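Here the complex is missing a single protein chain, while all its other protein chains stay put.
Should a chain be cited, it is by its letter among A and B, assigned in written order, with residues numbered from 1 in that chain.
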Amino acid sequence: MHLSRAARTTLRVVTAVVLAFVYVPLLVVVINSFNPARVAVWPPEGFTTEWWGRAWDNAGARAALLTSVKAAVGATLVALVLGTLLSFAVQRHRFFGRETLSLLVVLPIALPGIVTGIALQSAFRFLGVPLSLWTIVVGHATFCIVVVFNNTLARLRRMTRSLEEASMDLGADGIQTFRLVTFPTLRSALLAGALLAFALSFDEIIVTTFTAGAGDQTLPLWIFTNLTRPNQAPIVNVVAVLLVLISVIPIWFAQRLSEGAVRGAGAAAR
Amino acid sequence: MSAQGALRPLTRALWRRPRLKLALLLSAPVGWLVIAYLGSLAVLLASAFWSTDSFTGTIVRQPTTDNFTALLRGEVYRAITLRTVGLAAAVTVVDVVLGFPVAFFMAKVARRRWRPLLLAAVLTPLWASYLVKAFAWRIMVGSGGVLDWALEPLGLHGPGFGLTAVWLVLSYLWLPYMVLPIFAGLDRLPDSLLEASSDLGAHALRTFRSVVLPLALPAVVAGSIFTFSLTLGDFVAVNIVGGKTQMIGNVIYANVGAANNLPFAAALACVPVVIMVVYLLAARRAGALERL
Partner (left out) sequence: MRPRTRARLLPLAVALALVVAAGCGSDEPSSSGTAAPQGFTPPEVPMLQSLGAGEGKVNLVAWAGYVEDGSTDKSVDWVTPFEKETGCQVNAKVAATSDEMVQLMKSGQYDAVSASGDASLRLIAGGDVAPVNTDLVKNYADVFDALKLKPWNSVNGKAYGIPHGRGANLLMWRTDVVKPAPDSWGVVFDPSSPYKGKVTAYDSPIYIADAALYLKSAKPELGITNPYELDDKQFQASVDLLKQQASLVGEYWGDYSKAAQAIKSGSTVLGTSWQYIVNLAEADKAPVGSTLPKEGSTGWSDTWMVSSKAANPNCAYMWMNHIISPKANAQVAEWFGEAPANRKSCQETSDKQFCTTYHAEDESYFDKVAYWTTPIKQCGDDRGSVCKDYSEWTTAWTEIKG
């Protein structure tokens, strides 16, 4: 498309402005992590690295981080399995209810989190299931399925079956074909989906509020409890900054998966 | 090899019986989605027909339509619903206006080399916790905050806590969820189509209007599903920067927690569910569900 120089420059400027808008609040977070005041207001009252020091020692944050990772890993695994199974079924077979199923799989992520949250909580209470890490995983997995599903579906659509058929003509059975032909092609899509599902689960707070037990704290729950405690609030800011810095790694990794990541990036994290 | 050999008859049987294979593939995910998810929604819907003993807070399982009657009759619930839907629409519009140029720039204008960097730049804020970002906005929007300080030389002041602040903050929070699907959709648009269009004599604006927009529409609708639904159910950010603003999410949350009236909260929850289902059906028509 041939755009005039003016148009290109405008677009460049608009993008820069929007990105600046996106990063200014993050800058405020960084500034506040050095703010000595316990009740944070603007402008910051000074400079201190006390919070950064205390954040390393904070056992609560570390425990919450571990719980979050465990929940995210669990949810991602479940979503990977269920999402892949479903995408194979939808892509390679015709059956009644296929359209409805595509709608159904989107529902957990499209319906407001609070509805999913209270529905799951009342169901658990009704069944007498105590809230724990497992119920968190169930909640997260439910809305992560669609992320994996979309990624694998897109990849399956682009795959021709001729390769698999050729493999079987050459004597491989179903399992060998899957292992040596299908799976390698799917791998990057699965990885992209897994990364997004992980991110989704990691920052989720609304459904988690309703499905977590009394003693379970994921990182967002820890942040929620501590943002309202003076003396802890600045530590939360430190944790947030650290998370952003560390997240560069998985994001960069996701970029490396180029096409697969870009296509599936549309089902971006909640 | 022997394990594989043992499974061979099984895989052969599955190959010959596609229906069985389909049933096996579907059983786990459908079981999960239908029994676990739809089932819990059903339990929630059932509880909307119960009531709570006002003194002890125990749920009384006698079916009654009182909750729905109160919901439909109460003027305040209508007002809150309209406010929430209006806000969701406003947030979606802002995000499309801000997000489309960015996505277009990333997909079609920027050099290929810059793309991973731009994508990373858009994705990184997603990893900063939602709560932390909302609280940062509370400081920015509050009295004497960053916005007040920035607008002072112009003689204006920031919006303070309220509906405008909520609009601003929610548009901010959901922006990446709009940019990414549109970017994916535009990226899928072959450059050759655009070249062909200009070869046929259309200038940039015409190409944009007649080629880009129609093809990008499903992606835009896909992005709007997120911004609309996330705004519709939000109660956390509203609580942090909204001052005394009430949205559907707040009333549901207050009724589940503070008021300990799950049946009424369940009745209230039907409102965003119905709205979203209608929205999803419309989006499906536009082909957006494949662009998520």
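Methods note: a residue touches a chain if its C-beta (ideal position, glycine included) is under 8 Å from a C-beta of that chain, and two chains touch if they have at least 3 such contacts.
Bear in mind that the values here come from a model prediction, so they are computed numbers and not experimental data.
Participant: Pick from B:L14, B:L38 or B:A286: which residue touches the chain that isn't shown?
Facilitator: Final answer for the missing-chain contact: B:L38.
Participant: Of the listed residues B:L175, B:V212, B:V251 or B:A283, which contacts the missing chain in the full complex?
Facilitator: Residue touching the chain left out of view: B:V251.
Participant: Write the list of chain A residues that the hidden chain touches.
Facilitator: The list for chain A reads 37-42, 60, 95-97, 125-126, 128, 130-131, 213-215, 225, 227-233.
Participant: Spell out the interface residues on chain B facing the chain that's missing from view.
Facilitator: Residue positions of chain B that touch the missing chain: 30, 34-35, 38-39, 42-43, 45-47, 49, 52-59, 61, 63, 70, 74, 76-77, 79, 138-139, 142-145, 160-161, 240, 243-244, 246, 251, 254-261.
Just so it is clear, only the chains that are shown with their structure count from here on.
Participant: Show me the residue ranges of chain B that touch chain A in the complex, using the header's touch definition.
Facilitator: 4, 7-8, 11-12, 14-15, 18, 21-22, 25-26, 28-30, 32-34, 36-41, 43-44, 47, 98-99, 101-102, 104-106, 108-109, 116, 118-133, 135-137, 139-140, 142, 144-146, 149, 172, 175-177, 180-181, 183-185, 187-188, 191, 194-195, 197-198, 204, 207, 212, 219, 222-223, 225-226, 229-230, 232-236, 249, 252-253, 256, 262, 265-266, 269, 272-273, 276, 279-281, 284, 289-292
Participant: If you look only at chain A, which of its residues touch chain B in the complex?
Facilitator: Its residues touching chain B are 1-4, 7-8, 11-12, 14-15, 18-19, 21-26, 28-29, 32, 40-43, 81-83, 85-86, 88-89, 93, 95, 99, 101-116, 118-120, 122-123, 126, 138, 141-142, 145-146, 150, 173-176, 199, 202-203, 205-206, 219-220, 223-224, 227, 233, 236-237, 239-241, 243-244, 247-248, 251-252, 254-255, 262-270.
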